[in-house]
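My questions all concern the structure below.
Complex shown without one protein chain; remaining protein chains in place.
Chains here go by letter, A and B, matching the order in which they are written, and residues are numbered from 1 within each.
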Amino acid sequence: MNDFLNSTSTVPEFVGASKAGDTIGLVIPSVDQALLDKLHVNKQYKTLGIISDRTGAGPQIMAMDEGVKATNMDTIDVEWPRDTKGGGGHGSLIIVGGDDPADARQAVQVALDNIHRTMGDVYNSPAGHLELQFTARASNCARVGLGAVEGKAFGLICGCPSGIGLVMADKALKTAGVEPIAFSTPSHGTSFSNEGSLTITGDSGAVRQAVMAGREIGLKLLGELASSEPKNDFPSYIK
Amino acid sequence: MNDFLNSTSTVPEFVGASKAGDTIGLVIPSVDQALLDKLHVNKQYKTLGIISDRTGAGPQIMAMDEGVKATNMDTIDVEWPRDTKGGGGHGSLIIVGGDDPADARQAVQVALDNIHRTMGDVYNSPAGHLELQFTARASNCARVGLGAVEGKAFGLICGCPSGIGLVMADKALKTAGVEPIAFSTPSHGTSFSNEGSLTITGDSGAVRQAVMAGREIGLKLLGELASSEPKNDFPSYIK
Partner (left out) sequence: MNDFLNSTSTVPEFVGASKAGDTIGLVIPSVDQALLDKLHVNKQYKTLGIISDRTGAGPQIMAMDEGVKATNMDTIDVEWPRDTKGGGGHGSLIIVGGDDPADARQAVQVALDNIHRTMGDVYNSPAGHLELQFTARASNCARVGLGAVEGKAFGLICGCPSGIGLVMADKALKTAGVEPIAFSTPSHGTSFSNEGSLTITGDSGAVRQAVMAGREIGLKLLGELASSEPKNDFPSYIK
């Protein structure tokens, strides 16, 4: 189960990496000011922690949300490359800023430690994928990256191809008294990914139920399209 | 020849699916109002018909154009994910709206029934692809999705990588008295796909000739690049 890569690196900027999503964790203790001026960050800090990956944005954002909860780091940029190595979704670039390199390293390490968990409700098939996320209390990475309300429950219901995500979203909103934050589609709110993604907030139990309702119909629809059961690589955490 | 997937689904929203492009057809009989408010549709309807796929936008749009001709459904959204599972083109999300769930289901079914035909002039090779479309009379899905003039002949001439599409477009416009609607390139009018795509209108015979002229040089150029003949998976319908 341990897919973490060798971390006996001699490069001080390297924190760790995981085969899950081809995710790398990095730290820049004191960033060059000329580079900082060229970055599109919402606040300037000299010390940066970085999570960057090929496959997955939601899992890495929710993993870093634990990283910022555990430290004093601020999320200052979340970007969404259209990647997934031929799949229909996103990779991510997440930058957190602060004043203490040890704190940055700790935030990145906590994020890496959470990747397997937050990948638990990503379901893959040759025809597409589903992603579900849930937290009872969102922090600043979920806010910057996904529009979550800090301190409140947050859920993500996502399906690829995007039409499946649309039906999942409809089912989720009909199930429980939750409030939609946004619904993203290929041309609106994504980087042209082939996903329909609903984000929701509200009472913690209701958000969880809505996420599970979306998952249930998503698994059936993607199963119909793929002629095979969509599979998660890590154990589901939403139950 | 039958690549349609199992449709004994117990999910009422599921209409059907095809391996061609990983295309799924769905219906939402009465969409949640909070979700409808978050969608980017040009007109609000409670009943939605959906075609969503990983590979192909033109074929699915032209297939749904037959769907809307056969019913009272309106095309209210066409979106272009940058997909094709590692290829250089688009998938699609097509939403039609109306008042009658049976009508929505019928439109989606007609679209699915037409996918093999409209895939007939998609030519693939390891280096890229070509797509040609033609209709003697465009309806509202071709208008919303591709800028066609309703009731008039319409043609699409597309090549990947995009430079091939540029030469195809030049040849098509020189062949016959047709009127260009638009020429799309990676940074203009596409979702960063690697395609050059010309859309044309005019006299039906002239449009067909122009499409065929574009196809002829496209096949030669893509053949040079690929070192092998580009192949269509279904019989050509433009002749």
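By our rule, a contact is a pair of C-beta atoms (placed from the backbone, for glycine too) under 8 Å apart; a residue touches a chain by one contact, two chains touch by 3 or more.
What you see is a predicted model; the values in this text were computed from it and never measured.
The hidden chain makes contact, of the residues B:Val11, B:Ala70, B:Val149 or B:Leu166, with B:Leu166. Here one chain is not drawn; of B:Met64, B:Val78 or B:Leu221, the residue touching it is B:Leu221.
Residues 82, 86-88, 127-128, 161-164, 166-167, 169-170, 173-174, 180, 182-183, 185-188, 190, 192-196, 198, 217, 220-221, 224-225, 227 of subunit B touch the missing chain (whole complex, contact as defined above).
As for the chain not pictured, it touches subunit A at residues 5-7, 9-11, 13-14, 17, 22, 24, 26, 28, 31-32, 34-35, 38-40, 48, 50-54, 77, 79-83, 85-86, 91, 93, 95, 191-192.
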